[in-house]
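As you look at this complex, bear in mind that one protein chain is not there, while each of the others sits in place.
Order of writing sets the chain letters: A, B and C. Residues in each chain are counted from 1.
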Amino acid sequence: MTGPQPAEQWARIPAASADAGRVVTCDLTFGVDKPADIAFQLAVARSGRIHAERLDVATNGTPLARPVELSGPHGGRLHLLRAPRGILTVSYRAELVHPETEQPEGRAVPAGDLLTMEQLIFLRPSRYCPSDHVVGLAVAEFGALPPGRPRVEAVVDWIYHRVAYVVGSSAVHDSAEDTLLTGQGVCRDFAHLGITLCRALEVPARFAAVYAPGLDPMDFHAVFEAWIDGGWRTYDATRKVPRSSLVRIATGRDAADAAFADVLRGIATLHSLEVTATVTGNLPVDDPTADVHLY
Amino acid sequence: MTGPQPAEQWARIPAASADAGRVVTCDLTFGVDKPADIAFQLAVARSGRIHAERLDVATNGTPLARPVELSGPHGGRLHLLRAPRGILTVSYRAELVHPETEQPEGRAVPAGDLLTMEQLIFLRPSRYCPSDHVVGLAVAEFGALPPGRPRVEAVVDWIYHRVAYVVGSSAVHDSAEDTLLTGQGVCRDFAHLGITLCRALEVPARFAAVYAPGLDPMDFHAVFEAWIDGGWRTYDATRKVPRSSLVRIATGRDAADAAFADVLRGIATLHSLEVTATVTGNLPVDDPTADVHLY
Amino acid sequence: MTGPQPAEQWARIPAASADAGRVVTCDLTFGVDKPADIAFQLAVARSGRIHAERLDVATNGTPLARPVELSGPHGGRLHLLRAPRGILTVSYRAELVHPETEQPEGRAVPAGDLLTMEQLIFLRPSRYCPSDHVVGLAVAEFGALPPGRPRVEAVVDWIYHRVAYVVGSSAVHDSAEDTLLTGQGVCRDFAHLGITLCRALEVPARFAAVYAPGLDPMDFHAVFEAWIDGGWRTYDATRKVPRSSLVRIATGRDAADAAFADVLRGIATLHSLEVTATVTGNLPVDDPTADVHLY
Partner (left out) sequence: MTGPQPAEQWARIPAASADAGRVVTCDLTFGVDKPADIAFQLAVARSGRIHAERLDVATNGTPLARPVELSGPHGGRLHLLRAPRGILTVSYRAELVHPETEQPEGRAVPAGDLLTMEQLIFLRPSRYCPSDHVVGLAVAEFGALPPGRPRVEAVVDWIYHRVAYVVGSSAVHDSAEDTLLTGQGVCRDFAHLGITLCRALEVPARFAAVYAPGLDPMDFHAVFEAWIDGGWRTYDATRKVPRSSLVRIATGRDAADAAFADVLRGIATLHSLEVTATVTGNLPVDDPTADVHLY
């Protein structure tokens, strides 16, 4: 647990430089009816190239003490806030420098070696990714393909062609099984299904909440990462945005690890949510066959 | 509700004639710890060509009054028994004449017409066949085929090739979704999955519990019927026995309608179950493409 | 299957007499994008005391041929319509005479006797009422009470106090298990949970779709019936309306048997639905302890 961050870190944000690659913002309003502890995951992960950022929280317009920042896996940061009654506003803005050279992690690890504990964990079934229950279907559908990358790419393609992106089609309790059977879902469902099928095929896979420049309508987005040839590759079965512009927020087993706001105690209701994510210049075009590493 | 049947009906069974096509038997033993009402569905349906049959029930070797017989759908018969404490034995035997000419029902109804209430009912989701929840997958997998027969045959083929018949692989609470996802099951699971996919594709489908000459290991068996071109066609995605030798017991929405023994009150535990089903001469060879009508 | 009804039956409806007890109406609009077969269950069951009724169907304002009427269980009527492309309007209105004397069915049947086939069917688990899966919880919660009525009344009370009526809280695929676990639902969920717990306690229970004078906001409503002391008693765990004013539409195992509109073929989308149900004079006050028989 990291203690409160120095005020300066948040207090000033330089004027956006012309070459700042990406800018993301997030504005939330809550009605807090009973003093509440809320865990936020909306700040860009430390693994991103943060040029400047700012987080403001206020109740009825009066600034609150800075939230406590906890370190999550893969550079993720979680902000814990104790909010009094009233209208809570949370405003986050970050500017990121475009990465210049892509150096995927873990290249040195020869493929096929024994897995690390981290990779083992991402082989296990989780709340919304019950991979243990779909091994039969996964093997029947993809087992004839060579292990690893070919199966993952076939999984992404399969989801893209068979699952319809329908806003409002899934419920918060739904798992990847619902998505698989009903053939409908939103971004988190696409990610869950990809993770579930990968794990059932013995490929470690994890969930990533991201800012997604180009997403329409704009909102938080979710993708998944699969462990292939000694590195984590990013996949998005919705194919709605270029993967190379994504900005990582939180990483975990599934959406249970990456909620943008989690009310731990008390009563707080989300009134509004506005997300933006922009990139300087034109959005890149995504090449579905390219390897993309998410910082 | 039909009243008790005349004693003569059960009391004697002629010596099996040389040309009696099929003989089926079923012997059950229960330990009854608390006086129990039990509903049995093990007698051959009236639609079968029953040459002779006999049902004996006894507690600790002493014959009980004949069970009350209730009429179920499609000739099915349910026997209600009030059993005192003790060891309950139920013994059933029937001989059936081979049908000479096959005259599938409903041929006169032109395909494509409006459905009857019965067919409508078998379009609806049921306990173990939640067809409403798998429409997406069913349409993605089979929606490109012409409606009706081609889809049903593709469904049966798909199940046959993708689901493994594994004794003990499924639990009594499992639905067709479990079968679909885990890729394992026994005969009732194969039938449930076939029914579920058919209904999701707008083909009425129903469950049939049967005696199945040739089944190995011998046991009660289950198949399904789909409404195609104005008639009910019999399908068995396990392809373990010739369909033309099957003998119908009970018919319904799914296994919930066709339990061979259902303890309604009291406490009774099944101790043993033995089923036989034989046919005079050689078993026919099943032609998977042939239409089979189950009497 | 009953054939088309004579035109006169629908063509005229007398001016509402002053003492007509209840009036119910239902107006639906569909966008039909591809010629569709639709099954409607919105007409009052024949067991109700129908004084007059009228059903009008039209596409783009042009009247269609009268739908085919099929007879369902317990007086239910299902109307099958073949709708061409266009805007389909369905308008139903019925006036009912108040019953004068209540004569619950089946009084003559001594309690405790063996069940009929109908009652047996309503002991079985169904799509949204998986009673076989909740026996443990049901017995732990209610098993100490005497069988029959006391358990049913405790079930209704338990649901009323523990489940919150929250519009939009449940999805169309949800079963009574979801309602039990999440503690939220709408009328059909309350009915499903009541049915499920009753069946798990060996009390036959069935679903009834009804018009419900006094419901706020007005909509179709759902209640359940339990077989107690030789008769079907009506229960409504929402306690939102007086049970004695309810008007039965369809009856079945659960909501799968009672959809007000079911698109069997083609593509049709519900655009609007308006229901009214009124009673002459004041609404009666419901006595939760009173037996109510639903006609």
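Annotations
Following the convention adopted for this analysis, a residue touches a chain if its C-beta (ideal position, glycine included) is under 8 Å from a C-beta of that chain, and two chains touch if they have at least 3 such contacts.
Keep in mind that this is a model prediction, so the values were computed, not measured.
Considering the full assembly, C:G136 is the residue among C:P63, C:G136 or C:P288 that touches the omitted chain.
When the full complex is taken into account, the listed residue touching the unshown chain is A:A39, out of A:A39, A:I87, A:V166 or A:A261. Within the complete assembly, C:L180 is the residue of C:L42, C:L96, C:L180 or C:C198 that touches the hidden chain.
Touching residues on chain A toward the chain that is not drawn are 1, 37, 39, 68, 70-72, 78, 80, 82, 114-117, 120-121, 123-127, 129-130, 132-133, 172-173, 202, 253, 256-257, 264-265. Touching residues on chain C toward the chain that is not drawn are 133-137, 139-140, 162-164, 177-178, 180-184.
Note that only the chains that are shown with their structure count from here on.
For the copy pair chain A and chain C, the superposing rotation over Cα atoms measures out at 180 degrees to the nearest 5. With centres computed from CA atoms alone, C is the chain lying nearest the middle of all the protein shown.
Of all residue numbers used where chain A meets chain B, over half belong to both copies. The two sides are thus made of the same residues.
When every pair of chains is scored by its C-beta contact pairs, the maximum goes to B-C. Centres computed as Cα averages put chain A at a distance of 44 Å from chain C.
Chain A and chain B have Cα centroids separated by 49 Å.
Shown for chain A are the residues in touch with two or more other chains, namely 178, 182.
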